[in-house]
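Okay, here's the structure, questions in a sec.
A single protein chain has been removed from this complex, and every other one stays in its place.
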Amino acid sequence: MNLLLVAPILVPLLTAALCLLAWKSVRVQRWLGVAGSAALLASALALFAEVDGRGMAVSHAGEWAAPFGITLAADLLGALMVVLGGIVGLMVAVYSLGSIDEGRERFGFHPLVQILLMGVCGAFLTGDLFNLYVWFEVLLMASFVLTALGGERAQMEGAIKYVTLNLVSSAIFLAALGLLYGLTHSLNMADVSLRLARLNYPALENLLAVLFFIAFGIKAAVFPLFFWLPASYHTMPVAVSALFAGLLTKVGVYALIRVFTLVFRDDVEFIKELMLVVACLTMAVGVLGAVAQMEMRRILSFHIVSQIGYMIIGLALMTPLALAGTVFYLAHHIIVKTNLFLVSGAVARATGSFELKKSGGLYAAQPGLALLFLIPALSLAGIPPLSGFWGKYILVKAGLESGQVVLVVVALAVSVFTMISMMKIWSEAFWKPHPLGLTPAPVGLLNGPIAAMAAMTLAIGFGVEPVMQLAERSAQQLLEPQTYIRAVLEARR
Amino acid sequence: MNTLMALLIGILYASGMYMVLRRSMVKLIIGLALLSHAANLLIFTMATLRRDRPPLIDESETALAAPYADPVPQALILTAIVIGFAVSAFAAIMIHRVYQTTGTDDLDQLHTTDS
Partner (left out) sequence: MVLAVIAPALHRVAPEQAGRVLALAVAALFTLFALTPHEAAPLVYAWAPSLDLHVSLLFDGLGKLMALIVSGIGSLILLYANGYLHGDARLPRLYAALLAFMGAMLGVVLGGNLLFIFVCWELTSVTSFILIGFDHDRPAARAAALQALLVTGAGGLCLLAGVILLGVAGGSYELVELAAAPGLREHGLYVPALLLVLAGAFTKSAQVPFHFWLPGAMEAPTPISAYLHSATMVKAGVVLLARLNPALGGTELWFGMLCGFGGATMLVGNLGSLFQTDLKRVLAYSTVGMLGTLVLLIGIGTQAALAACVTMLLAHALYKGALFMVAGGVDHAVHTRDATVLSGLGRAMPITWAAATLAALSCMGVLPLLGFIAKEKSYVAALGAPELAPWIVAASLAANAAAFAMAAIVGVRPFLGRPMEQSEHAHEGSFDLWLGPLLLGVCSLGLGVAAGWPFAGLLEAAAGSVYGSEFEVALKLWAGTEGVYGQALLLSGATVAIGALLFALRAPLRSLAGGLRFAAALAPQRVYQLLYEGSLGAAALLTRRVQNGLLNSYLRTVVLALVGISLWSLWRQPHLMVSFNVGEIRTYEIGIVALILVSCLVAVRSESRMAAIVALGVAGLGVTLLFALFSGPDLAMTQIMVETLTVLLFVLVFYHLPQYARLSSSFERVRDLLVSLIFGGLMTLLVLASSTDILDAPLSEFYAQNSLVKGHGRNVVNVILVDFRALDTLGEITVLAAAAIGVVAMLRLKPARKEGA
């Protein structure tokens, strides 16, 4: 059994267990949270190094060979996602030291974050469809509790929508799993893929693909399934929404990528057409939602939706460049979006409100924070040479090479609107004098993770070459699933 | 029997979905419970339905003698039932809490935060 693959699941589990043991002492839990997240990041990096060198890492839980046991498998995409999960986990853990109220901490905030991370990493690493369902439930359950924890009115309104829509998603996922098992008598993704190919039954396969698309699409928040996201993200504490914004929808996107590059491959045209429509509408509707808002976290929430649309482009085109763009965009987005939510918390802390109309004066009072906002904001808007530009550039180029003019026009127009709403935040919260004439308060510790993530954004922007090469190799793997299948089915321990 | 089960599952899904689409939170929860029954039965039906052949190995044998009921869906359902219980317990408590905080059971009243 390859310990590297299990560690990203076990480390958070262990941390969560320790946190539960230390239920009474919030202080111990805090430091356990930070230490555990750091350990998770370390183990993720170790796994990534292994996968980077060998191309794949496979481990059969309990030594039961595939397809009989549950296989954990990490290709470059999976390993990369685990690393990103570790980064977000660590940043949020540090950030929450200075931002989460003690009430929430006393009722399980720290162990829940760890359980969430465990579910996320499990979902990234598993090679088994039912196991994926279980990890989804783990992370969902943790996220449900985190969403509802605290119980203010707005939060409860958001929570019920979040919980209900995600439960429907799970129900559909479970049904799809059952049907797929009935058809193929297998659960291992690699094995299912081979069996579907043997079956060659596109009519039914496509219908099942639709179920999977709806189930994962709800989690990824694509149009027209995204409603739970803008309904709930702005109602939670910032540390929680940053964690969710960075990771949860991306688990959905990851699952879409995994399933549609590995499992359902008989009628690629169908997937491409579907994804093309979905990508365009998701990008457009999301960004229009964002420009209509005047509250920082709502703006950011709608932008998540819009950018999920960008990530779907890779699946809509299925070319090496487009998939590389998707991988690149995922990496960029997770870091930038998490950071922007963290910044929104700092802004609210400094000016007293998330409402743009009620904040202001930050540029004059805190140029440092202003710069730290500007880096992820401009990156999100796709200004070169920041990370978001390269993601956009790769996807637009891939779209043009495939002759998808509508897609490219939408993508570019969306980036104008993204610019509008980022600059709206800048103009209102930073440039405009504070409406009440207050001088924004310093935010202290919160700046640490924000600065660290801004540095990562800059690093991806200027050091685009290695990241791009990684994305290209990863896309290569995704387009040649035989390698994955062979690695999973032939690996012995 | 398969066909009958398929019909039953369809009706369970339909009534579950209908309940989920109601405005009352209580109905919503009942709907979700019906959906989870439907899903469990669906998985169950995916194995060929056999009467009286439980996947238990006899004392005298070392392996399960054919024909037997496919044990895999049963294992999956077991996991799903337990998870489903955890979820619905949490959801019920949460809905109780939503009612306490907002003072209403009508979901349409809960639209103050979206946009």
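A and B label the chains in the order they appear, each numbered from 1.
The rule is simple: a residue touches a chain if its C-beta (ideal position, glycine included) is under 8 Å from a C-beta of that chain, and two chains touch if they have at least 3 such contacts.
What you see is a predicted model, and the numbers here were worked out from it, not measured in a lab.
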Contact with the hidden chain (one of A:225, A:239, A:257 or A:311): A:225
Sole residue of A:21, A:268 or A:400 that reaches the chain not shown, by the stated touch rule: A:400
Where the unshown chain meets chain A, residue by residue: 13, 16, 20, 61-62, 64, 67-70, 101, 103-104, 106-108, 111-112, 115, 118-119, 122, 126, 130-131, 134-135, 137-138, 141-142, 144-145, 148-153, 160-161, 164-165, 168, 172, 175, 179-180, 182-187, 195, 198-199, 201-204, 206-211, 213-214, 218, 224-225, 227-228, 230-231, 267, 270, 274, 285, 288-289, 291-293, 302, 363-364, 367, 378, 383-385, 389-390, 393-394, 396-397, 400-401, 408, 412-413, 415-417, 419-420, 423, 427, 430-433, 464-465, 468-469, 472
Absent-chain interface as seen on chain B, which is shown: 1-15, 17-30, 33-34, 37-38, 40-42, 44-59, 61-64, 66, 68-72, 74-75, 77-79, 81-90, 92-97, 99-103, 105-108, 110-115
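Here is the rule we use: only the chains that are shown with their structure count from here on.
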Complex contacts: residues of chain B adjacent to chain A: 20, 25, 28, 32, 35-36, 38-39, 42-43, 45-47, 72-73, 76, 79-80, 83, 86-87, 90-91, 94-95, 97-98, 101-102, 107, 110-115
Chain B partner contacts - residues on chain A that touch it in the complex: 130, 134, 137, 141, 144-145, 148, 151-154, 156-161, 163-164, 167-168, 170-171, 174-175, 177-179, 181-182, 185, 187, 230-231, 234-235, 289, 292-293, 298
